[in-house]
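Right, I'll just put the structure down here and ask away after.
The complex appears here minus one protein chain, its other protein chains still in place.
Here the chain labels run A and B in written order, and each chain numbers its own residues starting at 1.
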Amino acid sequence: MSVIQLENVVKTFGAVKAVNELSFHVKRGEITGFLGANGAGKTTTMKMLLGFIKPDSGRVLINEKDPAVAVTRKQIGYMPEIAYYYPYLKAYELLRFYGGLCGMTKKEIAVRSKMLITKVGLTGAENRELKTFSKGMLQRIGIAQALLHNPDVYILDEPFTGLDPLARIQFRDLLLEEKKAGKTILFSSHELSEAELICDNVVILKEGKAVWSGTTAEVAGDGTQNLERVFLKMLAADANEGEAI
Amino acid sequence: MSIVICQINALIKVSLLELYRRKDIAVVLILGAVLLLPLSFVSPFGLSGAGTYFNEIALVMVWLFSIFIALGVSSRVFPYEFEKRTIYPLLAKPVGRGVVIAGRYLGALTAAVSALCLFYAAYVLLCGFKQGIWFSEALLQAFILHIGLLAVVVAIGMMGSLIMTTSANVTISILVVFAMLLFGASLSALAATQNLVAKTVLNIANAIAPHIEFFDMRQRLVHEWPAVSWLVCAAVMGYAAVYSTVCLFIADFFLKRRRF
Partner (left out) sequence: MKSLYNSCFDNSERIRILQISVGLFVIVCLQWGLTSAKIDLPQKKGNSLMSLISDDTRNVISSSMMDKVESYFHGGVKVDNCSLDDAIEHVMHDGEESHGEENEQAHHEVALTLFNPVLWVNSKIHAQEHHHLVPKRSVELLPWIVAASRASPHNIQSYQIGSYILNRMVGKSQIAIDFLQEGIKNNPASFELEVSLAEIFFNTRKDKERARESFEIALVKCQALGRELSDDEVFVEMKIYFYLGLIAKERGDTNRLRTIFQMALKANPNNTVTYSLTGWLAELESKK
């Protein structure tokens, strides 16, 4: 069953076609990498997946429901591209706030946030105001808030940027763990090697269009290719040629 | 239903934390104390016993500061969320935009009212020591109506922040609030003396502008007039409720229309 569905989605900003006739599906329990150059339309697509903006035409469904309806988002964990949270809150207060918004009980919030703060490696910093956090620390608290309410679907916008190598490995393991638990994950990234390591599927976006999509097994192909080559080829070549691979 | 209450509760708590972490209130309280303390020692011609002037000035400060805090808190909530992009993780949570408006409004109002409690406590203390009057029915009514005032002011600030830029919003809100405070009561009388166009404009203003002067019991407090009928108080509070609800619906309309 497809957890995330996009069908012929179009979104234009003035003269810019940010997303152009984009269609793809993500099945339950899969990790999908969402790749593309800067300005390809990744963030825009994700915003539509959360109902921040409405597509000009086409359909966006999460669990076969409209994400613009609040209840649908109960199943979505989202991490924005630029991690910026209320600077005057302490880390655990931020999680308490988001937990409250998700309708979690005090006890649930306490248990989950304690667990997540350890998992993202912020132990000892939970009582500090966020304005004292470094970029990577903010990114980590961003991961924690996305996982907080234990949703089914994760939509993560460039979750790896700003993380140090160790955190990157920890986070990679975390995602794989979540996948094992049956969670569906869509993340955008510029880190091709990272994507190759953990993704089941890859969607490559160019000027709002999906120019390539397939499994990582297909990427590996005859063993002479890797994701980097495919990516470069796709972005350099015309979309038509791309389909030949 | 219970999830909505849970969400609103979370939003209120964050607003309170924000107000106190930003230390605005501390600054305002110190400001007030520094302005009032020397005034409290004034004894004209070496004669003691004058307290009304002090009562009035203290109350004016309570009014000014509470309006500034209310506008300051309410007008920056949403612009701040947009500017700092905290709106994304917020709206990604299973919370409707209407609930966000309601929660943010109640949060800002709670913050403003909590500041108001501090101001009134300071006011009662200062004037109690100066004049020996600690409580009156009119004082209670003035406080309650002041809450109604803040309800309206916060709603106006919040609505404006979703329609205009912050500086335009703050300027216009302050102008409207103080203009209505000064001239609200005489708008209809003024309209009667004007030509048709001006008369229509003034009558429309009289009908839709917030009647801030309804909430102004300062004269009764300062000059020790008896309390008003509680029925009138209830009517004014009803007006505040209706007025702020309308403002919030307009704010809701603009937030729902907004695309990020």
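The criterion applied here is as follows: contacts are C-beta pairs under 8 Å (C-beta built on N, C-alpha and C of every residue); 3 or more make two chains touch, one makes a residue touch a chain.
Keep in mind that what you see is a predicted model, and the values were worked out from it rather than measured.
What are the shown chains that the omitted chain is in contact with?
Within the full complex, the chain not displayed touches B.
Touching the left-out chain: which of B:172, B:228 or B:241?
B:228
What chain B residues would touch the chain not displayed?
Against the missing chain, chain B presents residues 23, 27, 30-31, 34-35, 38-39, 42, 44-53, 145, 184-185, 187-188, 206, 211, 213-214, 216-217, 219-220, 222-225, 228-229, 232, 235-236, 239.
Here, only the chains that are shown with their structure count from here on.
Would you mind pulling out the distance in Å between where the CA atoms of chain A average out and where those of chain B do?
Distance between chain centres, rounded to whole Å: 42 Å.
If you look only at chain B, which of its residues touch chain A in the complex?
Against chain A, the touching part of chain B is residues 2-3, 6-7, 9-11, 13-14, 17-18, 21-22, 84-86, 88-96, 99, 259-260.
Please output the residues of chain A touching chain B within their complex, sorted ascending.
Per the stated touch rule, the residues are 47, 50-54, 70-74, 76, 78-80, 82, 84-89, 93, 96-104, 129, 142, 145, 149.
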